[in-house]
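With one protein chain removed, the remaining protein chains of the complex are shown where they sit.
All chains are identified by letter, namely A, B and C, in their written order; residue positions are counted from 1 within each chain.
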Amino acid sequence: MHKTRIYYQDTDAGGVVYFANYLRFFEKSWFDLLLSIGISLSEWEKAGTFFIVKRNLLDLIKPVRYGEEIQVTTTISSVGRASFVMHHLVSRDGEATTKGETEMVCVDGRGRPRRIPDEFRSKLLACQKNIAPTK
Amino acid sequence: MHKTRIYYQDTDAGGVVYFANYLRFFEKSWFDLLLSIGISLSEWEKAGTFFIVKRNLLDLIKPVRYGEEIQVTTTISSVGRASFVMHHLVSRDGEATTKGETEMVCVDGRGRPRRIPDEFRSKLLACQKNIAPTK
Amino acid sequence: MHKTRIYYQDTDAGGVVYFANYLRFFEKSWFDLLLSIGISLSEWEKAGTFFIVKRNLLDLIKPVRYGEEIQVTTTISSVGRASFVMHHLVSRDGEATTKGETEMVCVDGRGRPRRIPDEFRSKLLACQKNIAPTK
Partner (left out) sequence: MHKTRIYYQDTDAGGVVYFANYLRFFEKSWFDLLLSIGISLSEWEKAGTFFIVKRNLLDLIKPVRYGEEIQVTTTISSVGRASFVMHHLVSRDGEATTKGETEMVCVDGRGRPRRIPDEFRSKLLACQKNIAPTK
């Protein structure tokens, strides 16, 4: 879970959060979620295992404005051999404002797909939740 | 069509374009496409008609690196009463690297959905192409 | 004071924080500092009083990398009739990595300079610290 206030830098001239910036919130949320279950993406990188975004969905339900506070909740919805999928829910005062979905793929230092290391994968599986897919 | 070089600001420590930045390229591409068919989004805003992103899909096929040049081609794939959908194709030296899809909704100054003005809609329809949906 | 981890979104292909992103950290730090002394910039805006950046200095001492944690400390160094100046110090494990200085000007809804409201100004003065200028 990642909590943040909305600063000027997150908004655009329409007065609301710029749509691409939700993907930045998602990254912070998944990095922190993985860290909380014992996975440091930056440490895995130093050891030569990288995770890159393969696919991302974004669904904007309600606008969010400058000065408001949001909460991003990320859950791991499926874990494959070389990839996994996360769901993101952004809420403000308990009301859903934005949803998202991200598929990450495991690659080596040259960008070639590889199996998710067992230690990493077992932590993902322990954390996984079954979620109805975002339509 | 929007052409750009990849600068440091577009990349991340993984050495490639940061995934969320593709949505920034998409915005530039659709703004310029609409301008080329006689629609200035910023002028329509001054007149009280806004278009906000409702949904966005992003599909990363190949990484793009610092110093490389890309071309973003946006096409209008469907036009409804209050919304329209665009497809985006990013290519480097003629090779597809990234795909995307954006649904925009027409709203008034208070964010309430409204019909796309006839003048705007007829320009979209004249420019529309039928495209196989991104899976 | 604002604490954050460094995420991919903050970095560039050089492997370190992209220089312009320090200004984003500065904004978060000053917004939070002002909030902590009873000034909500977003609430003042709703009441028609805006503060815009007039000038910014940035001094990079040491690079900061993906996954590291930084702390940004902002202090108010001088308060004038229509403007005020803040200093920013970014540190990692107690070591200074980056310094900055921002001058903000008070404007009305049309962007015309105006006096800082007394209530706002007295809170700034109570918080002000004398600091040797960044060379």
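Keep in mind that, in the parts below, a contact is a pair of C-beta atoms (placed from the backbone, for glycine too) under 8 Å apart; a residue touches a chain by one contact, two chains touch by 3 or more.
This one's a predicted model, so the numbers in the text were calculated from it and none came from an experiment.
Chemist: Of A:T11, A:S29 or A:N56, which sits in contact with the chain we cannot see?
Modeler: Among A:T11, A:S29 or A:N56, only A:T11 touches the chain that is not shown.
Chemist: For review purposes, identify every residue of chain B that touches the missing chain, sorted by number.
Modeler: 5, 7-9, 24, 27-28, 31-32, 40-43, 45, 66-67
Chemist: Tell me where the left-out chain touches chain A, residue by residue.
Modeler: Against the missing chain, chain A presents residues 8-9, 11-16, 18, 20, 65-66.
Chemist: Extract the touching residues of chain C with respect to the undisplayed chain.
Modeler: Interface with the chain not displayed, on the chain C side: 14, 16, 19-21, 23-24, 27, 45, 50, 52-60, 63, 111.
Note that in this section only the chains that are shown with their structure count from here on.
Chemist: Based on the touch definition given at the start, go ahead and assign the chain network to line, ring, star, complete or other.
Modeler: Per interface graph, the chains form a complete graph.
Chemist: Which chain is the middle one, judged by CA centres?
Modeler: Central chain is A.
Chemist: Does the chain A and chain B pair touch with the same residues on each side or with different residues, judged by whether over half of the numbers are shared?
Modeler: same
Chemist: Fit chain A onto chain C over the CA trace and report the rotation angle, somewhere between 0 and 180 degrees, nearest 5.
Modeler: 180
Chemist: Could you tell me the distance, in whole angstrom, between the mean C-alpha positions of chain B and chain C?
Modeler: 33
Chemist: Return the distance between the CA-based centres of chain A and chain C, expressed in whole Å.
Modeler: 28
Chemist: Please compute the C-alpha centroid of chain A, do the same for chain B, then give the distance between them in whole Å.
Modeler: For chain A versus chain B, the centre distance works out to 22 Å.
Chemist: If you look at chain C, which of its residues touch at least two other chains?
Modeler: 8-9, 66
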